[in-house]
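A protein chain is absent from this complex, but the other protein chains hold their places.
Per-chain residue numbering starts at 1, and chain names A and B are given in the order in which the chains are listed.
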Amino acid sequence: MNIFPESVSTYGSGIDNLFWLILAFAGTAFVISLFLLLYPLFKNHHTRVKRASYITGSLGKFHFKLVAVAMLIMAMSDFIILFAEHSTWEAFTTLPKQKDVEYIVTGRQWNWIFTYPGRDGVFGTADDVVIDEPNSELHVPINKNAFFQLKAKDVVHSFFVVNTRLKQDCIPGRTITRWINFTKEGKYDISCAEICGIAHTKMRNFIVVESNEKYDHFIDSLYNQQAATAGNQQ
Amino acid sequence: MITGLFMALVGGFLAYVFRYNLAFPGESIPLFGQLSAGQYNQFITNHGLIMVFWVGMPLLVGAFGNFLIPIMIGADDMAFPKLNMLSYWFFLTSAIVLMISFFVPGGAFAGGWTMYPPLSVNGYTDPSPSFLSAIFYGSSLMIIAVALEFTAILMGGINYLVTTINKRAPGMTPFRIPLAVWYIDIATVIFMFSVGPLVAGAFMLLFDITLGSGFYDPARGGDPVLFQHLFWFFGHPEVYVLLLPTLGVLGEIIPVFSRKPLFGYKPLIVLSLISAVLSVVVWAHHQFIAGIDPRMATFFSVATILISIPFSGIFLSLMATLWGGKIKITVPMSWALGMIGLFLVGGFTGLFLGSNAFDIYAHDTYFIVAHFHYTLFPSVFFGFFAAFYYWFPKFTGKELNKALGYIHFWLTFIFFNGVFFVLFFNGLGGQHRRIYNYEMFSNVAIEPYITFEKIATISAICLILSQVIFLWNFIVSWAAGRKAEKNPWQANTLEWVADSPPPHGNFHTAPKVYRGAYEYSVPKASEDFLPQNLQAD
Partner (left out) sequence: MENQKSLSLPSIKIPQGRLGIWTLIVGEFMIFGGLIGCYILYRLRYPEWADQAAHTSTLIGALNTIVLLTSSFTVVKAHEAANRKDLKKITLWLSVSILGGFLFLINKSIEYSTEISHGFTFSSPALQADGDTIGSLFWSFYFLLTGLHGAHVIVGMILMLWALLQARKGKNLHRVELSGMYWHMVDLIWIFLFPLLYLAK
């Protein structure tokens, strides 16, 4: 059985590998601890032992040192984990130098709002395309560094794309930029992972990852449509 | 204590209702009926609040603190008995206020037990609330209830500390005090130092709701994350407030049934003090993905992983007490061992979450839910039951039914694992929390996750039903149980010197203390235990 859902981002496998690494350490430690806990129950059962030994484990005594060494080993494996996970954390939180596409994703009650920058590539101009409806789709090209400016309109939301392993809270009044580089085409859920009110459950949109040609085609028609409606309104 | 147990039943009922809903979405729930999304949010929120504040704290810190602290240090009563009563009435009032909040227009508070603003301030039912809209009642009542409850615990805490410092029996030097008393007191100190900022934060939240101030409103220069910091500054130490009393109880039970001194008594106290200090600098690991500075996150990740070291020491010492002992498995002992076993799972899964990178994925999923239930359930319920079965003879002068005790233990143990072990997998599968209906999410609305949901729900129902055995045993044994001996477990600490149940004033003549609490199997001694009050030959 696959424990994780399919990973579709460049850094997603990092999380999965990290899981197995920590599991190796924690699992070993768990098995040892279980042994420490259960073995004496059989060996030192009151039917087998005449009298318990008088061990106080005071400071500096031999048995105390034994426990101290065990703690030290525990501490060392802790730091190995910390060391190993740091690069994964960096991969998620440090933006790459090259920005290929950028979107604004805004959480509101109860859907995600997607903003495309328009042809000029700048947000806040007249040709921005804003899509604000439940279950709408955000189109993203494959194998590109896609940047997401995450915002929230009313309450705290959390941008969660399961298959990329990325989750980030969206805080009202703040803009937090995260990035994803998709490695596989398809349609993926965006859900909200922070309780945001009565329809928290229904807050779901999609990310559609397409090949570059398809994406260019989509963006072209989107912008043309936008220009047309803008023209009509004038 | 009875109030605490009653609240546990309420909390359990809420859990039953929403778990049923998760396994069988949309179906009518026996004993309840149809659950709406709004009610679902109310129920998960109040399940969390009740279980932590109205069950965990009163059962362990409240009930056992009041009973054990005076009698274990050889005092006749608490330092301020009137304050104690007042504290109880505050607690009762707070519980009633919280219950009332279910019945006001708009229902109880539904913004998650973490109460993150702006959701808690405006609009978890209606995006544009007016001053007198329903929201106002539920959340205000909730905050008032929490405030009353904190006041109650603070009053109790003042009492505990003063009692321990001032009312000890002659000869009860600081390092002869049993570990249970030490740990309850340390928990109280942690509580007192961490709760202040949350009270301040709750004030601001209350005024944001009622008077229209903007402490957490970004449009007015406030910052929602501020509340998260204030909340978790208290919230993480709170976990240790719940855990430490249980560890103290274990520190009594395990030596008694191993007939062996507690391993490393002084180191255990030092370790718990270290973890108490560390506990107030780890809070932001609840906020790795809340947009805090990545470097800060790294700091908190290191601190979090560091705190596992003193706790590993504490658990190793408890297990080391078993080695070389003469172990007798009894009902309280099985609860104590079960607590260690389950908490190990909770503790080691904490390693995953403490590493900030994995937390990006696991945060707010069922992985976290399973993790904190594996830590809190053993520390609250297993700790409570261990203490209950251990001290019941002293408490009432009656014996509990052993067979029923074992059945209760094994059923609770098995079904608890049945609920939460499968949820680890659901969490890793990306199922996020506090979702009313999973059918629309493609990644979790597939097998095996649906089956896992059902296993969890059925186990949860069985888990709650198993507690009937406990209640039955409790009531029947109290009313018609066999008379218990004065010191049925042959333990050393002072409470076993008193009559069962202890009369008013606890002791007929004030006991004198000649030694530490854990002198078991002392070489050359005739018995394998040496009570603290026994004069040396």
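Convention: a residue touches a chain if its C-beta (ideal position, glycine included) is under 8 Å from a C-beta of that chain, and two chains touch if they have at least 3 such contacts.
Keep in mind that this is a model prediction, so the values were computed, not measured.
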item: Left-out chain, listing which of the shown chains it touches; value: B
item: Given B:F207, B:Y406, B:F425 or B:W478, the one touching the chain that is not displayed; value: B:F207
item: Options B:A79, B:M142 or B:I435, residue touching the unrepresented chain; value: B:A79
item: Which residue of B:I29, B:I100 or B:L226 touches the chain not shown here; value: B:L226
item: Hidden-chain contact residue, picked from the options B:P267, B:G354 or B:G516; value: B:G516
item: Hidden partner interface residues of chain B, rising order; value: 79-80, 83, 154, 157-159, 161-162, 165-166, 168, 170-173, 176, 192-201, 203-204, 207, 211-215, 219-223, 226, 230, 233, 512-516, 536
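What we mean here is this: only the chains that are shown with their structure count from here on.
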item: Whole-Å gap separating chain A and chain B, where each centre is the average of the chain's CA atoms; value: 29
item: Contacting residues of chain A [partner chain B, same complex]; value: 1, 3-5, 14-15, 18-19, 22-23, 25-27, 29-30, 33-34, 36-37, 40-41, 44-46, 49-59, 63-64, 66-68, 70-71, 74-75, 78-79, 81-82, 85-86, 88-90, 92-94, 109, 154-156, 158, 160, 162-163, 165-174, 176, 189, 191-202, 204
item: Chain B residues touching chain A - in the complex, by the definition given at the top; value: 37-38, 41, 110-112, 116-119, 122-125, 127, 218-219, 223-225, 258-267, 287, 289-291, 294, 297-298, 301-302, 305-306, 308-309, 312-313, 315-317, 319-329, 337, 340-341, 344-345, 348-349, 351-352, 355-358, 360-361, 363-365, 425, 428-430, 432-437, 440-443, 448, 518, 520-523, 528
